[in-house]
Structures are given as C-alpha cells and as structure tokens.
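Next up is a structure, given as structure tokens.
Just one protein chain is left out here, and the rest sit where they should.
The block that comes next holds chain A.
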C-alpha cells in the first residue's frame, strides 16, 4: 500500500525592530519581568496603538524575498478571545487582507526542485508570557506583549518530514539574510506549528489532520512529524482514524501528546480595528524596499561561483549561512586568494564549528586573524600543519596568529645552514634508512622526513627538506 504524507506549516517569526509593534517600548529579548511595558502594550484603558513602520517594512521585505504579492491596501483587524497573556481581550492581527499573499520557497527533492507555496504572510502582535509556579500560581510577564510578528502560512504541499525540514532551513536562512529576524527557536523568535495527515493513495482514505505544537527545534519538528506519520499510518492500517486535535511534542519522551480536541472551531469574531486608519502603501516605497533588499541566498551563491571561481558545492556551503558568507568575503580582504580561503573555511573551520555545534559569529576567529594566518602559510613562514595548529590556538584563545607563532616559536626553519645541520644529524642516526633507500625502498624517505620534522619540532620547511634530503643522501 502507498501512503502519502501531507504537511502544512504555520510559522511565527518575531521581527527584530528596535521598538514594539504599536508603541515605543524596546523590543529587546528578556529583561526583568514587566519592565518593557507602557500603557499601550499592556492595554490600559484609553491607550491607542500606532503602527511601527519598520515592522511593516520588514514584513514587506520578507514578502518580497519569499516571492509574495504585496497588498498595498490593507488594514489591521482584531482577533477577539480571552486569555490571560492577552492584554486587551483581542489580538491586533490581520484577517481577510494580509499584507503579503501567495509566494513560495524552493526545496530540493529526489525528483528535482520543488516549489512549496505560501498561503499568506500577515503581521500581528505577540502576547505576554506565562510561568506556572510550583505553588500553583501563574505569573505573567508582558515584556513580549506587542512585539511585532509575522505569521507565515504554507499550503499543505510538503510530503515528507525532510521536505518540511528543508523548507524551514531555507526559510530561516532567507529571513536571516534579509535581516528581519534572528530566528532563534530557543528564544521563541521563530515558532513553528505543523499540520499533518496521511492519504492512502489506493483507497483515497485520509486521516484527520493533527496540529503539532511546542516544537523547539527543527530536529524536534522532524522527529515529531516522523512520529505522527507512523502513528497515522498504523491507525489507517488498522482501519481506524485519528482524532482532529492539537498535540504537543514531548522532547524527552520522544512522542506527541494530545492537548485538546478540535471539536468546535473557535470563533474569533474578527472585525476591522478602528483604532487604525486603512493602511495604504505607496508603490514607490514598496519598490524602494525591493531595490534595497539585501542579497538573497541563491543570488549570493551564483555570485560566489562567478566572482570567486568556486564550485557550486563550495558556494552552496559558504552561502548557506549569511554570517559564514560574510566571514568568507571579509577574509578575502586580508588575503586575496578566494580558493585558498574557501579551502580553509570548508575544511578546518567548518569542522571546528560542527564539532562544537556553534556558528561562526560565536567563535573567537575573525576574518583578519584567518586571513593573516593563511597569508603566513602561503608565504612559507610556517607550514600547513603548523598553520592548522595555529588555527586551533586562535579558536581557543582569540590571539593573533603572529603572536601565537612568536610565543610558541613556530616560525618555519628555511635557513639552509640550520636545516643542513638537522638533516645531517638525522642521517647520522639512521644509516639503515640510507641503505634501504639506496636499495630502492622509497618508503625510507618518508620515515626520514618524519624524523627531520620531529627533530625540528615541525618547523622545518618541508619543500626544502625534501630537496635537501635526496641531495645529501646521494652525497653520502
């Protein structure tokens, strides 16, 4: 039997404006509880919202980057419901005229490139945050209330958890590229809900849609989708069906847990918010935003291939994260050799990042220190292996490569007299190897080079050693 998985996503992203959506309170994450608040964002009687133009600009940026149509005549609506983290008894959101409509993100599948289409992107305000104490009290922090959000809704067009993961990765990369959100799932600046169900391709039988909430990482989201996929298929195989419900992903138990059935659909009594005038966007402003849009990932990749003569694969890796791409381009300013810089970053730098599960901007390595290091190696002042050691030292201490080389006396020995002395000594101690070499055992050379490097504490210039070694053996 063939089962088809159907996945749709709803993503909430906080926009990194300086101030909140409708007041001048700071939009900084955290802070002492209820200190980033004013009459507007805590909904005091009489207070009125004034829209933050930058929030609209960021949302338009996202819309353009994700290929949406921008509605130049739009408005704010009220979504009415009661909850203690919601200060006014309604959320200012958008109903039937979202700021951005349509759009898509491309992902790679086994069958080739696939477009996952978007339903819409609308702007809205975030709610406060609740903490439940062990004594049974609920504490509310309204610092987050009124933080600008965009809600991105996809069409149900993803068919595997892997496709959904790719969609999320590409979305996050794009939003970070255009500098509208830092997309930190752990701080809640990117939150994702999944809608998933299964269709039996032969019978056409479908399971009821499950909504999965409380996903704190992409990895968790994939695991939750895989778990649900299996659960839905097993029920179908038994001739049963799922309940239309919302489930929560439990990371520790590795399973989804039912939160609430969706028996009755909530009625949010949407209505236009009369506290705002109609939002009319000048076409020229939208064009300006479009023209000033930061370079998108795929454009950057193409440019890297062309300008820096990189392979498609290398360019893809280097541009996957904006910070890494920027790091690459900054490094080239110090050492004009894009191939060499690419090799260093793709090799030891990325390995280090992967091992420590960190991002380039969270390390002590700077474009200048990497550029200087590569230049030093290229100039033959130290050899490649020593260079790798120095890189590790920079990661650990943040010191300049010159400093490390000086402190640890790592400068390559290229002085002919000094090298001769070392080689001569090693040859004296290893006469058997000379005999082996002369008898045609080329391996012996490798051993001798190793001994020379050891004796020079790795500082001997390898090219010179190789040349000198053959000459000196032949002299004996």
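Everything below uses one rule, namely that a residue touches a chain if its C-beta (ideal position, glycine included) is under 8 Å from a C-beta of that chain, and two chains touch if they have at least 3 such contacts; residues count from 1.
Quick note on the criterion: contacts and distances are computed from a predicted model.
Considering only "MaoC family dehydratase N-terminal domain-containing protein", "Indolepyruvate oxidoreductase subunit IorA", "Glutamyl-tRNA(Gln) amidotransferase subunit A" or "ABC-2 type transport system ATP-binding protein", the record for the omitted chain gives "Glutamyl-tRNA(Gln) amidotransferase subunit A", by its UniProt protein name. For the options A:36, A:61, A:78 or A:114, the residue in contact with the chain missing from this view is A:78. Within the whole complex, the absent chain has one touching residue among A:46, A:112 or A:417, and that is A:46. Set against the missing chain, the residues A:87, A:158, A:317 or A:373 yield one that touches it, A:87.
Residues 39, 42-51, 78, 80, 82-84, 87-90, 140, 267, 269-271, 274-277 of chain A touch the missing chain (whole complex, contact as defined above).
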